[in-house]
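First the structure, which I've put down as structure tokens, then a few questions once you've had a look.
Left out: one protein chain. Kept in place: all the others.
Let's look at chain A:
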Amino acid sequence: MSRYLEKWFLSERPPNCHVADLETSFDPKITLRKLQRYKMSVADWCHYGFLGSVLLFVFITNPAPWFLKFLAYAFLGLLFIIPITSQFFFNALPILTWVALYFTSSSFPASSRPPITVKVLPAIETILYGDNLSDILATSTNPILDILAWIPYGVLHFSAPFFIAAVLFVFGPPTILQGFSFAFGYMNLFGVIIQNFFPAAPPWYKILYGLQSAHYGMHGSPGGLARIDKLLNINVYTQAFSNSSVIFGAFPSLHSGCSTIDALFLAYCFPRLTPLFIGYVCWLWWSTMYLTHHYFVDLIAGSVISYVVFQYTKYFHLPVVDVDLFCRWSYSSIEKYDMVRSDPLQVDSNDVESVPLQAMDLGIELNRRDTREGTNSLSPYIFDRNDNSSATSNTSLDLQGDLLNPTSRLGKQRVD
């Protein structure tokens, strides 16, 4: 078995290459030494400062006994300091922070929370998207559609991130999993913070209570998932959603956010399968509306947060993927995006296609002299006007116009 695995995963491994190696030591001194040598950048200060303050807030506001809270944080500290566990847990800090804040959310006193909105989301949905899309898609239901909606919403949403993390770890470039946990954690953390600051009732509320104003003593509802509980003769979703930590957390949809971030990472690693991943996001979108859990605007908000966080992660953290390489052990080095060099508007003096304008002006001067001499020679045009195969000629339309009418350029200065 081990020989088979070795042949399968390590056959392409470059000799003496250690980029894909994992830390196997249990010695805390290694971590402490690394910490001593580490120089914090501005981004690091923001990152750890923000997560640290959220964790401190959770530590103070969580209703659990102080001793237990202290024990939990001490245990986390221990996991961070042992190299073998720290490489996974420390990089999962944004995810841990999100989970901590999410489960503390239910304990915030109702008196200090913002008022729950009931009408804002359906109103925005109609104003921005023309109709109550979520309402329409949930009007006719049948058991086959129920199952079809349940698969992404009730099963894949909870299991996919673990599976995707494993796939990215094995088949993506080294350190991509760090990027995934960063983006996944931050997306969810931003989502939960917005949900707490802007509590809004999901579509099932409108079905159950109409336009009545809501209060924090209300229980959640499984919406359309109650039909699944009935169909499968279980009580899982009714139980879970009735006691959810964030009952009025319709905006943004973290189901949509998670599926989008999953799809973006998979498409980043396996670009050829992009249509499949887009299909998954559309499937999940439909299912959340069909099960009356979210309005369309929530889905868009969730996906937009995911997309923005992913773009940031891509340009500042993610390693570049080489689609020709099979797995993490095939990489000989880790390359990051160079934001400036990938800028299509950057003027590179070494690039033959980026001919400086002065050179072009020189060419025009020569040509102008020719015309003045009455030769009517259009020689420099040969490459641009008559030879249609030259797709990358550097003469612009306005320059050509100027060439035909040389006086028009006199006294005119380019502002480029």
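Assume a contact is a pair of C-beta atoms (placed from the backbone, for glycine too) under 8 Å apart; a residue touches a chain by one contact, two chains touch by 3 or more; residues count from 1.
Operating definition for what follows: contacts and distances are computed from a predicted model.
*Asks:* According to its UniProt record, what is the protein name of the omitted chain, chosen from "Inositol phosphorylceramide synthase regulatory subunit KEI1", "Bardet-Biedl syndrome 1 protein homolog", "Pre-mRNA-processing protein 45" or "OLC1v1022146C1"?
*Replies:* "Inositol phosphorylceramide synthase regulatory subunit KEI1"
*Asks:* Touching the hidden chain in the complete assembly: which of A:120, A:167 or A:325 does that?
*Replies:* Hidden-chain contact among the options goes to A:120.
*Asks:* Considering the complete complex, identify which of A:136, A:208, A:231 or A:276 is in touch with the unshown chain.
*Replies:* If we include the chain that is not displayed, A:136 is the one touching it.
*Asks:* Kindly state which of the options A:25, A:106, A:159 or A:311 is in contact with the chain not pictured.
*Replies:* Checking each option in A:25, A:106, A:159 or A:311, the one touching the absent chain turns out to be A:311.
*Asks:* Could you pull out which residues of chain A are in touch with the chain that's been left out?
*Replies:* 110, 113, 115-120, 123-124, 126-131, 133, 136-137, 139-140, 198, 210-217, 282, 285-286, 289, 296, 300, 303-304, 307-308, 311, 315, 339-340, 342-345, 347, 351, 353-357, 360, 384-385, 388-400, 412, 414-416
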